[in-house]
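Here you go, one structure.
What you see is the complex with one protein chain gone and the rest in place.
Here is chain A:
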Amino acid sequence: MRGVCTRSGSLSAADFYASAIYFSQRWNETNSDFPNWVWIPCSRLGAISEDEGYLVLEKIKLQTERNDSNLELNNCDSCANDELTDEATLVDVHSHDAHLYDLHIAYSFTYKVPVLYFRGYKSDGCHLSLDEIKEELPSHSVEILQKSKWTFMTQEEHPYLNTPWYTLHPCGTGDWMKLLLSSTSYGDKASLIQYLPAWLSVIGQTVGLRVPLELYSPS
């Protein structure tokens, strides 16, 4: 079934694939600060089909309180701060401490919307617990997670990797996607192709991932 159901804010698997490819291409073209999103073809049923799979963005630093303070020091080009010692040493220490994240976007056949799966790691490769992740999220993200009826984190089995990942539960997604999609005068086709950027504008905020503004204008 093609076509976004603007009454429910959902989309078909085929449209998810189209939007994912479009989104990742645009991200990779415009966002040189970040690694590329990569499409991993994968099937729940065994046979690899070209248009089923998920997007991955791995080993990235998110806009966390911890990483932000690292960034400020690292980007301090003209800093005349007497407290800073040898800059090279500082960079070493803090990038060694940096927490990295893997983000996966997969399609939920149950809810007919995208779902974010993510994991965080310390510099030694140890996984971060959900509490540890929440501790370093920007305050805005924590607020959304705690107070919004639409976004809450749980732990679920990754639909393709069969390992436990943290996820933003998809049950509220249709509700707010409905609002976003009805805010434009785009036709159906443009709405569909912009689905993932629209979706990520909200989901990204809950985990500290900033989406460049260019991605929100249809090309």
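Note that in this section a contact is a pair of C-beta atoms (placed from the backbone, for glycine too) under 8 Å apart; a residue touches a chain by one contact, two chains touch by 3 or more; residues count from 1.
To be clear about the criterion, contacts and distances are computed from a predicted model.
The unshown chain of the complex is recorded in UniProt as "Ubiquitin-like protein ATG12", chosen from "Proteasome subunit beta", "ATP synthase subunit a", "Ubiquitin-like protein ATG12" or "Armadillo repeat-containing protein 8". Although one chain is not drawn, its touching partners on chain A can still be listed: residues 140, 143-144, 147-150, 176, 179-181, 183-184, 186, 191, 194, 197-198, 201-202, 204-205, 210-211, 213-214, 216-217.
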